[in-house]
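Missing here: one protein chain of the complex. Every other protein chain is in place.
A, B and C label the chains in the order they appear, each numbered from 1.
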Amino acid sequence: MSGIWGNNIKVSIFGESHGHGVGIVIDGLPGGIKLDMDYIKYEMDRRKPGKSKLTTSRKEADEVKILSGYFNGKTTGTPLCAFIENTNTRSRDYSKTKDLMRPGHADYTGYMKYNQSNDYRGGGHFSGRLTAPLVFAGSIAKQILEKNNILIGSHISSIYTQVDETFDYVNCNEELVKNLRLEEFPLIDKSKADSMKDIILRAKEEGNSVGGIVETIILNVETGIGSPFFSSIESRISSMMFSIPAIKGIEFGEGFNMAKMKGNESNDEYCIKDGEIRTYTNNNGGILGGISNGMPIVFKCAIKPTPSISMEQRTINIESKEETSLSIEGRHDPCIVPRAIPVIEAGVALTLLDMIIEKKGLEWIN
Amino acid sequence: MSGIWGNNIKVSIFGESHGHGVGIVIDGLPGGIKLDMDYIKYEMDRRKPGKSKLTTSRKEADEVKILSGYFNGKTTGTPLCAFIENTNTRSRDYSKTKDLMRPGHADYTGYMKYNQSNDYRGGGHFSGRLTAPLVFAGSIAKQILEKNNILIGSHISSIYTQVDETFDYVNCNEELVKNLRLEEFPLIDKSKADSMKDIILRAKEEGNSVGGIVETIILNVETGIGSPFFSSIESRISSMMFSIPAIKGIEFGEGFNMAKMKGNESNDEYCIKDGEIRTYTNNNGGILGGISNGMPIVFKCAIKPTPSISMEQRTINIESKEETSLSIEGRHDPCIVPRAIPVIEAGVALTLLDMIIEKKGLEWIN
Amino acid sequence: MSGIWGNNIKVSIFGESHGHGVGIVIDGLPGGIKLDMDYIKYEMDRRKPGKSKLTTSRKEADEVKILSGYFNGKTTGTPLCAFIENTNTRSRDYSKTKDLMRPGHADYTGYMKYNQSNDYRGGGHFSGRLTAPLVFAGSIAKQILEKNNILIGSHISSIYTQVDETFDYVNCNEELVKNLRLEEFPLIDKSKADSMKDIILRAKEEGNSVGGIVETIILNVETGIGSPFFSSIESRISSMMFSIPAIKGIEFGEGFNMAKMKGNESNDEYCIKDGEIRTYTNNNGGILGGISNGMPIVFKCAIKPTPSISMEQRTINIESKEETSLSIEGRHDPCIVPRAIPVIEAGVALTLLDMIIEKKGLEWIN
Partner (left out) sequence: MSGIWGNNIKVSIFGESHGHGVGIVIDGLPGGIKLDMDYIKYEMDRRKPGKSKLTTSRKEADEVKILSGYFNGKTTGTPLCAFIENTNTRSRDYSKTKDLMRPGHADYTGYMKYNQSNDYRGGGHFSGRLTAPLVFAGSIAKQILEKNNILIGSHISSIYTQVDETFDYVNCNEELVKNLRLEEFPLIDKSKADSMKDIILRAKEEGNSVGGIVETIILNVETGIGSPFFSSIESRISSMMFSIPAIKGIEFGEGFNMAKMKGNESNDEYCIKDGEIRTYTNNNGGILGGISNGMPIVFKCAIKPTPSISMEQRTINIESKEETSLSIEGRHDPCIVPRAIPVIEAGVALTLLDMIIEKKGLEWIN
């Protein structure tokens, strides 16, 4: 059941890195939504590989072909299928090493889970390329949310040991959030850019890679979205975030820092501000009892270093069951963090839209 | 949809802290499973309040009455409903302050979400008391897993600033894991116990509370459980963990540390050990591509300080919409971490069982 | 997964005929709904056994105790659990014959499905008694629908070979529909009552039973509820109806008659009536492409004769695997049709409410 998600808006993703392509079916959108195709293309381009020295040199146009559910410039209300053809595949790169399980990748677990029949070329279905259709779907969700003044923004919170500032969890500036989307390398403190890029390029030169952290904020979510327990905002968002390859940790608000606090430090005391109920601090990241409290929703995702590195690594040959070593050739991102941002935002946009519809119905969209 | 969870084993929780009681319906268990009632009682007692100075003084027997699905000492295979009566409720404690939104609690979000009609007594449905039925269900799942040699163990990784050692992610000792369950205050380095307990008692004296971290390990899960994307092990476990009140962060394996690593440090290289495919390190916490790789599954949960503190806090009156302050009276845990452990284990046991059945079917159980 | 149903309003049923009782958890109701307890009691009484010579002599008060989710006369918005204790159980009746598989019952299939561990007393979880909690939940759904002018009514379309008239599918009278609910033996042509009751009593005297058909109509459902394919109104309603023990067939509108029609007879031509788009006929039962078209929704359910009869029947002993015979003693309905009506209406009310919320959100309710 890997590929189906959602309660009200349901998506079903499919595809492989080096097969025909990757795609998605989105079910549950109401009819009559005009899609801003430039907006979608912009988001797709944010994720697209091959744009700069910081990313893989695999160039993919990532052109989305809508196969169904879209007619005369509007959604029909019936399932919308979008397909992105793979155009720049070099499958030879992979066949040579098909029996060598790449450390940090899903080669071995996919092999075992799927009875030795997984498509091993470039990670197959496990490839980060599967996030392209998710960005497509998320960019529809984001448009819908923005029309309702709900804004999602993210910045690179850290690359390796270099850390950016954090969002202001209480009074986050709307313009800042809007503008982050326009940056290729979004930071709050832009003076950190050179240092971070250096780290990435140095890793690339070493045939190595680096990890990092993305921080995301959502503004203007009304109070009362979400549920306690199994459908808490945290449950829903984390479940989606861990669907994104390479994410290994998530925290909401002050998250792991709260474990080192006392109650009088961690509790967000209430106040009235401009006639609205607000909190002085926002350690809980806008969520109490799994439900939005009207404050910005904030969370951080930890992203591991790209597992594809050209440095020699010890591994095993899955056929011969012998120890051996490999150097991964091919084209890889030395750091996946910048390209992960539109994916994170797409995922959280879908999740939030799904939860809002639960309360407000499909008729809320329009 | 707060209260229903699961794909193969489905549970539905209900109840309030100061109503008739709390309960759970478990649907999908096969018929004919003998339940070890002592095992269940032991797990219930681990979570039970009122056991020591470290916990709330509210005493609850937490006796489980099975209302259906259990006949002649065995599950019938049809829905099993268990109910735990509330016996020690002091609802007066709460009515006085019903309009004062307790910081860090779900009073305000529940009020808004549920059209001002939530049961406000002691947190109502948002109370940690709702985890009692989850422990009941989880202790059935845990029994089933243990019969198949799958072991789950947890320790207190930190209380406030005091840190315990970490599990050995590669060669974790089975006896250690088994024995942790027998400890009231489970630690790897037991010499840390006094210091941690001191911190908790000092917070109690101050009318304050502290947070902490729990680390959990699962041994002997076969390779190939889980799925990529939306049903990844990380997605499923995190979704369940964030159902537990007070958890605000989760990381798998090295988690947030991986964000500070390079690829050659974070990748887990493969080796053959005793004829089995294993990895030298286990930074990925036993999960690659959302699927188990045969190594121990490890994760950490950040738990915020109990929001109920008796120190005076600023808040608002929800009826008058005015700023005011409150001191929370009543009986509260100065630190919820030790009592959260059996809940975390229950949640992860249910999750894992659900994922194993997906692959192996209900007939695997027996 | 027998006991969990629904997309927006989810219910989870549990219990056994001769255990502690039967119950239901309803998840997804918004907070703040005042429940009309007299209305609920009236519906429960419609289904209740022991009211007349036409039904089983087992007397059950069927008093519903609400265990959670209900506070100060209103729903809290969190899961509502209702429990109905079994008070009048004669389990001895069943233990004697526990190894004799009753023809037409689920004794044998339950035994095989649940590893010989099903509760065999009075059909256990398979008992029609499990429909009592469904009537409880449905009577909440029905109240909500009625506040929005959506009316559900049913009559006994046939008992054995005696047939009532049919609803006017095009211009059904609202008063007629409302009044049917007030009848213990609801008919359109009341002159058929004596003949039908005679049939039932004669069957009872013979130690036999009879089947029949129930026809149900729903008025004032707006156009555009439902979906094509897997969530069609027919799919959703039929799925619920076949959850009711003893129903073996369903048809919408002219149903099986349509198979004997030509296209020009079966098509419902459109007209404008009082400014609204309507159809001259309503052979499709108010549903086209799985979606409501504004005409009354009508369907018929075929109900088999109660399988419990006291006439001697051939069967097998499940332990000895030998052929034998049995006469079922105990208290049974000679005809389940009248008592099935409130269950059918409860089921369809829940289904319809669930589909309306999909479009209009939880905020529609109030």
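FYI, a residue touches a chain if its C-beta (ideal position, glycine included) is under 8 Å from a C-beta of that chain, and two chains touch if they have at least 3 such contacts.
Computed from a prediction, not measured in an experiment: that's the story for all the values here.
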item: Contact with the hidden chain (one of C:25, C:135, C:151 or C:309); value: C:309
item: Touching residue (missing chain; options C:62, C:119, C:164 or C:254); value: C:254
item: Selected residue (touches chain absent from view) among B:45, B:168, B:206 or B:358; value: B:358
item: Options A:125, A:142, A:155 or A:236, residue touching the unrepresented chain; value: A:125
item: Residues of chain A in contact with the chain not shown; value: 1-4, 8, 10, 12-16, 19-23, 25, 27-28, 30-32, 65, 67-69, 71-72, 74-81, 83, 113-119, 124-125, 366
item: Contact footprint on chain C, counting only the chain that is left out; value: 1-5, 7, 13, 101, 103-106, 108-110, 112-113, 125-126, 130, 158, 160-161, 203, 206, 208-213, 223-232, 234-236, 238-243, 245, 247-256, 258-272, 277, 279-280, 283-285, 287-293, 302-309, 311, 313-316, 318, 321-323, 358
item: Residue numbers in chain B that touch the chain omitted from display; value: 7-8, 78, 228, 357-364
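Just so it is clear, only the chains that are shown with their structure count from here on.
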item: Taking each chain's C-alpha mean as its centre, the one farthest from chain A; value: C
item: Whole-Å gap separating chain B and chain C, where each centre is the average of the chain's CA atoms; value: 39
item: Rounded Å distance, chain A centre to chain C centre (Cα mean); value: 46
item: Per-residue overlap in chain B, given as positions that touch at least 2 other chains; value: 1-4, 13, 113, 125
